[in-house]
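Complex shown without one protein chain; remaining protein chains in place.
Labels run A and B following the written order; every chain starts at residue 1.
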Amino acid sequence: MPTVPVIPSVWPSSSEWFFLSPVLLMAFWGVLVLMLDVLVLRNRTLLSTRAKWLGLTSLVGALAALGLAVGLLWPGVLATDVLSANEEFFNGTIAFDAASALLQVVGIGFLVLVIGLSMTWVFTNEQGEYYALLFWSAVGMILMIEAEEFMTLFVALETMTISIYILTGLETGSKRSSEAALKYLIYGSAASALFLFGLSWVYGLTGTTRLAAVGRALVESRTVEGIGGQWTSGLALLLVLAGFGFKVASVPFHQWTPDVYEGAPAPVTAWIASGSKFASFIAMIKVLMLALGTWSVDTGHLQSPGWVVILSILAAVSMTYGNLAALGQQNFKRMLAYSSIAHSGYLLVGVVAIGVSSQRTEATGAVLYYLCTYGLATLGTFAVAAWLAHDVGSDQIDDLNGLGFRRPVPAFCLAILLLSLIGVPPLAGFFGKMLMFMEALNAGGNGGIALTWLVVVALLNSVVSAFYYVRVLKALYLRQPGPAIGKSFPSGVIWTLVIAAVATVGFGLNPTALLDPLGGAGISLLTSPEPASSGRPVDSNGITQSATVPENPAQTQVPVAPAPSASAR
Amino acid sequence: MSQDVPLNWYLIVAACVFVIGLFGVMTRRNPIAVLMSIELMLNASNLNILAFWRLGTPNPGEAPLTGVVFTALVIAVAAAEVAVGIALILVCYRVWKSADVDRYDSMLG
Partner (left out) sequence: MSDDLLLSLLWMVPLGGAVLLLLLPRAFVGAARMAALGVTLCVLCLTLIVFVRYVSGDQAPIHRSLADRAADNFLNSTNLDQTDAFAGFLTTDAVQVIDAPGDLVVRRPWIPYFNIQYYLGVDGINLGLLTLTALISVLACLASWNMDQHQRGYYALFLLLQASVMGVFLALDLFLFFVFFEVMLFPMYFLIALWGGPRREYAAIKFLLFTLFGSALILIAFLILYFWSGDASATLAKVPFRAHSFDAPLIAKVTATTSYYGPSVQGAVFLLLLIGFLVKLPAFPFHTWLPDAHVEAPTPISMMLAAVLLKIGGYGLVRMAWPLAPAGAYSWSMLAAALGAISIVYGAFAALAQTDLKKLVAYSSVSHMGFITLGLSAMGLFSSTGDALDPRYYAYGVVGANYVMLAHGITSAGLFFLVGVIYERTHTRDLNALGGLMGVMPVCGVLGVVIFFGSMGLPGLCGFIGEAFVILSEFNHSPWIAAVAAFSVVLTSGYILWAIQRIWLGRNSTWDGLHDLTPREILIVLPLAAFTVLMGVAPQVVLWWMQPSVDSLVRDLAAAPTVRAVHETLNGLPSSQPVAAERPHHAMRGAKAPVD
């Protein structure tokens, strides 16, 4: 039995609870909505009335959480200004920094729009469960962004994904919805298992689950010797990448994407494409940079190339596959699913750029910028899909025919979003791509030469993508409207579209407005936080001191070198 | 301590279980069997984590119960996953009257 060190856990301070208040509120609000449905409304009111009240309650809750999250940014609300802080909360499981604070605002913002979208029509009898699960998946999402530690990360990720499995299958009476949910669950849990097995190896090799400590252990090569040689590191890396690859829908882990995007109710698809992808990419960046940064290139500890090379190849394949497969699609949601695979490819170029760029925080800022603007654009496009499902009862591209003449404002907004997805200047999608690609080229040394091919592939892919996005534009403006189109446009759809379009144009014309704060978030995302300065016994490693150094005669004693300070990264 | 089963043995068993699970996920067509295989994979990870916690070198300053807590959390997550999985399989079974993932084909492409 290893010597038992002093138990370092400390009951979180009030400021820590306060920092977590948006998440706690959402978790609570999920229960509240569920209880409201089950105890008060169900069997007493009509489904439509019930849906309306539950939707409104949820919207209020989400807006309150958004208000809290924004309020936390205000200087003076917390004891420490969160935007300049770089600490870890809850015994080192949650990061208290600009990245957490800003990105949770974005995440909750997505949730607000998704709830607005869900209120446009009643697609499920399980209204209470639907909104509760939306809240809980948002809780998982935000904790995933904030996690500083593998256990928290895994549980948060599973909270998010399991909630989304159910959400996918909630559409009443839809064959496709249940099929999509089952497929999502099977692929998803298999990917989680792969991911977890990878994590177990990372834990075994380093003896810790904290991202920063894993990073330090790997830097100092403090890996456990004698358990199968170096190929275990390579295996662990591949498994972790497989897990993330599934979450972000990159080839070859993309098979679930088209079916789930097509089968899930449109607001849920919007939530998967914006929120889930947003959180997964951020968690991926955190894990790869903070914990597995040393494995970005093969330093002799991997029996495989580092993740920079692996991700470059995945990026190139994902965007090429996604774009080519999208060319042939007739179903609007399915086309967007393939385009989402392609966009994962572009984003992976950004992740690679973070790994190689000489300005990592700026590269991170660029990826975050792309994630935010892409998330908004996707929400807007899926809002149209939601409207199609509601108004026309179908989701073919042809159903959009003539929308430009019947409903000029939503059609114009959709056109802007599609142009931004192609990457036409001066819209936000263009700047996002441009900034990421420029950072990929910004690598010092030979990296720049090596990644030029990737940027060239990405740019040519943008040209290909124009082909299928323009097909939608053609439907909007070049076709005669069908009889059914444009009967009504629910305000949830209009709001989402207008907000997304305005943000796309605004952040396109003035990218710095979004880039500056996100660049700040990038800094804190890439630096491992310090333990909260609440008077705990800490040593210079930033780790709570244990009473005795663990001894284990069965193992080689590894000398403990003083860890480099976090800011050296 | 020295009488303990060596760490490598645990790891080899875990790897075998994991590979069996992976093989099952890829070859079985019955969704229940697939779920069981996924359980195998998750439990292989649990075995790994516990073995590492018990016999590996902890990082200096690491909390004492990391491995146990991690495993407990994984067990809870796995249970949730299975619960949801069985529910979804039932839904699909009612629609298709079949427990074969290849039959579920309302979407193509």
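In this section, a residue touches a chain if its C-beta (ideal position, glycine included) is under 8 Å from a C-beta of that chain, and two chains touch if they have at least 3 such contacts.
For clarity, every value in this text was computed on a predicted model and none was experimentally measured.
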Omitted chain: which shown chains does it touch?
-> A
Per the definition of touch given earlier, which of A:61, A:92, A:355 or A:511 contacts the omitted chain?
-> A:511
Just one of A:38, A:459 or A:502 touches the chain that is missing; which is it?
-> A:459
Who touches the missing chain here, A:73, A:424 or A:523?
-> A:424
Could you list which residues of subunit A touch the chain missing from the display?
-> 358-359, 362, 419, 424-426, 430, 435, 437-438, 441-442, 444-446, 448-449, 452, 455-456, 459-460, 462-463, 466-467, 470, 474, 477-478, 511-512, 515
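By our rule, only the chains that are shown with their structure count from here on.
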When the C-alpha atoms of subunit A and subunit B are each averaged to a single point, how far apart are the two points in Å?
-> 24
Using the touch definition up top, name the residues of subunit A that touch subunit B in the complex.
-> 1-2, 4-5, 7-9, 91, 150-151, 154-155, 158, 162, 165-166, 169, 175-176, 178-183, 185-186, 189-190, 192-194, 196-197, 199-201, 203-204, 206-210, 213, 217, 222, 224, 226-228, 258-259, 262-263, 328-329, 331, 334, 539, 541, 543-546, 549-550, 552-556, 558, 560
Which of the residues in subunit B end up touching subunit A in this complex?
-> 1-2, 4, 6-8, 11, 14, 18, 21-22, 25, 31, 34-35, 38, 41-42, 44-46, 48-49, 51-52, 54-64, 66-67, 69-70, 73-74, 77, 80-81, 84-85, 87-89, 91-92, 95, 101, 104-107, 109
